[in-house]
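One protein chain is absent from this view; the other protein chains keep their places.
A, B, C and D label the chains in the order they appear, each numbered from 1.
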Amino acid sequence: MFSTFANPHRFLALSKWLMPLFAVLGAIIVATGWAWAFFFVPEELYQGATAKIMYIHVPAAMVSLAAYASMAVCSLLFLTLKHSIADVAAKSAAPVAAALSFICLVTGSLWGRPTWGTYWVWDARLTSMLFQLFLILGYMALRSAFQREQDAARAGAILCLVGAVNLPIIKFSVEWWNTLHQPAGFITLGGSSYAPEFYWPLWYNLIGIGLVFGALMMAAMRAEIFNRQYEAKLARMNRSAA
Amino acid sequence: MMRNGVAAIFRRELSLAWAGGSGLFLPAAFFAGTIFLAPLGIGPEPRLLAASAPGLIFVALCLASLTTLERIFQADLEVGALDHHRLSGLSMELATLAKVAAHWLVSGLPIALLTPVAAVMMRAETVTLQSILPVFLGSITIFLWGGIGASLTAGLRRSGPLVALLILPLFVPVVIFGAEELNHVLTGQGFGAGLGLLAANSLAALAISPFAMSLALKLE
Amino acid sequence: MMRNGVAAIFRRELSLAWAGGSGLFLPAAFFAGTIFLAPLGIGPEPRLLAASAPGLIFVALCLASLTTLERIFQADLEVGALDHHRLSGLSMELATLAKVAAHWLVSGLPIALLTPVAAVMMRAETVTLQSILPVFLGSITIFLWGGIGASLTAGLRRSGPLVALLILPLFVPVVIFGAEELNHVLTGQGFGAGLGLLAANSLAALAISPFAMSLALKLE
Amino acid sequence: MYFIATHRELQFVLGRGGKIRVSENHSSFVPILTIDSLTAVRGYNLLFQGLNFKLQSGQFAALRGPNGTGKTTLLRMIAGFIEAETGTIEKVEEYRERGPFYLGHDHGLRASETPLSHLTDWADIHYSPRSDIPDILERVGLTLRQHVPAYSLSAGQKKRVALARALITPRLLWLLDEPASALDTAGQALLCELMKEHLDEGGAILAAIHDDLELTPDLVLDLGAFA
Partner (left out) sequence: MYFIATHRELQFVLGRGGKIRVSENHSSFVPILTIDSLTAVRGYNLLFQGLNFKLQSGQFAALRGPNGTGKTTLLRMIAGFIEAETGTIEKVEEYRERGPFYLGHDHGLRASETPLSHLTDWADIHYSPRSDIPDILERVGLTLRQHVPAYSLSAGQKKRVALARALITPRLLWLLDEPASALDTAGQALLCELMKEHLDEGGAILAAIHDDLELTPDLVLDLGAFA
């Protein structure tokens, strides 16, 4: 399975139809999912209509965390196996992950205003998400500062992995903080504590955002591969011209 | 045998740090300067100052470490000295560790030792020598993570605050646990649960950082 | 006529600051990073955070300015570009001013514009766009004083935090008046008496700094 | 020839005055540089003392001497970067009160500058037209590398950028510190050509060199008597 993706040509062939499929499916699911959430799901007992922000906020949060995790896995694969497609994947996931983190932060603070009376509190969840956004921005800045793609790849992978080592520590610091943020209840080891009328639409939206993420990431990967091929071609032309 | 050459790198870095204008008292002075500026901005109210002391001490430590660390590898790289280290046959892991250790000794340790003074200036309740330990452990971690940032940006041959941006997020756990622990000590509660975490964090940094640094410096 | 050449120096510095990895968002990110670290250390208590916000914002501004400024003159000196500026027939006063202005535009201004965001994160009571003005005025002064420190250390051919040490005392009035003024704004009292002092301070810095910088750079 | 070497009485064992040899193939018009009993001290060392010489329009003076005898120091004194211990330096008035053209050991390029951006800024700073830059880049052989940042340029390419600066701004006096180093054969030929043109246009050149150039100097100023 991995070797399929390690080959750029096979990846390009596969993603050629997978990418639009994900995009279309994702768009449909997100659109219907929001419609479902906004018009058909009953209002939450205490928070009323504001809780509907959950259907953007939670999927964005979860997918962005998964996106960072996938960047870390790809970085590890790149450093150990030297498959450049793993690097392309990590690089392409970064802006999408940053955007999702940003959406999570913005929706979270907008949600925080009515429920907690403030846009921002220094709580472990919120802080760790901000931390992740900084890390991804740093990753992108570091990469863009290198002239050679190989160097950028190596440096970026190191940073991404080092950052990943810190993420669990941040996550566990929840226990030392008095936290305002809702504890995990949606997907936990002991099953979900959510009522079914909130549980299923959330799942549906999660899948939708996940598909959109997949489509965007594949599009970015394709662009990156094409760009690298183009640059290689340009290099060859340069050689023969000089 | 290996020890010898690495020790020489350590000594060289130490004397350069000394001669290069970042001698013993300077990062400490930078730290002291921050601790001196902050109350001016925050205002003289003792309770407010005491409450923000642990956090400020750790933030000042992070920022003071950045001012020195940024240049460790870059200075060597610019004049071509890094090339020679790479050809010396010494393990780059140990060589980079020796460099960071020397800088920590010159810049990090004095800051840790200054903690009680800073705490007094920030009007902390109970100032004991115990307050040194959290900052001591924290400074080790901060210098090791900082070394990674410095090595990553050294290869860029570009200066600027990129290094700061990259490593500030890595400082987060140290700042959280360290400030909490320091708060425990400064409010007369002795050591808390965070000390073990701080130490574990230092050990993790010690295990990871040399490899990350030597890998980063091999970028062309 | 003079304007032309000085404008070219300004433009050069601007594009170098951009290309050199200290692009628009980086010093701002350093500032944001400090504002992000501090509450982690101080703890999430809103009143405490709000009370220390103005001070912290100004200290973070000072420290963010140091990270960029330190390298302005040193980079030119190391490669010999400063020699050429001295022979160009332009007034060194205006040339150094142009350099500092370019760096302020890239690093100082974004920080001032970020103030409302920082204030929200620090749980300030009343966040308005007015809060930008004290930091705006303060950042001008801080960059001009910082330029003096940078030129002095460049002339000494030494890196390290010496520059920080030299200029921190100069930052004192800015931090005091600036934080007080910002506190006024953030507690909903509008502008206070300090604004005029801040502006006067900026003007004084503008009058003194170019001469001090050009003199310092002439040290051989 | 216009030149007086004053061998002063010296307190120091080292100080014996600059030894100056003169060859006679020059065409002298205007005195561009006049140096009178110049003394240089660095740290605790007297480098030279009682140095006198005159450089005229159209003349090329070679500055020679072993490592560490003060060639760079002398050039930087003339440029105005270092104050002389005693003695006077008279320079011709350059256009718009600029200093002479100085090419030092350092190439003067910041890591992220490209040849094109550097020369464009240089032209702007010195009120020269930008329109000549493409021709100048062509002349120094950097047209194909004009967009490459300095940290990717080879040593010789950086030196060529430094040379190109001289073509953008006309100045009467050129001070060159080992101008041939890092240049290949073609680059050295180009250097001599540029120097020749500059002399023909009435300029003057003082260049510290270790190896002979293709261009024969009108005077040789040997600081090596101190070695």
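Everything below uses one rule, namely that a contact is a pair of C-beta atoms (placed from the backbone, for glycine too) under 8 Å apart; a residue touches a chain by one contact, two chains touch by 3 or more.
Quantities reported herein were computed from a predicted structural model and do not represent experimental measurements.
The chain omitted from view is touched by exactly one of D:Asp36, D:Glu85 or D:Asp184, namely D:Asp184. The chain omitted from view is touched by exactly one of D:Gly65, D:Gly99 or D:Gly203, namely D:Gly65. Against the chain not shown here, chain D presents residues 42-43, 65-68, 71-72, 105, 141, 145, 148, 152-157, 159-160, 178, 181-188, 210-211. Listed for chain B, the residues touching the missing chain in the whole complex are 1, 4-5, 7-9, 11-12, 15-16, 19-21, 75-76, 78-81, 83-90, 220.
We adopt the following convention: only the chains that are shown with their structure count from here on.
Chain A and chain B have CA centres that are 32 Å apart. With centres taken as mean Cα positions, chain D sits 59 Å from chain A. Shared interface positions of chain A, defined as residues touching 2 or more other chains, are 127, 131, 134, 137, 141, 145.
For chain D, residues touching at least two other chains, in rising order: 111-112, 149.
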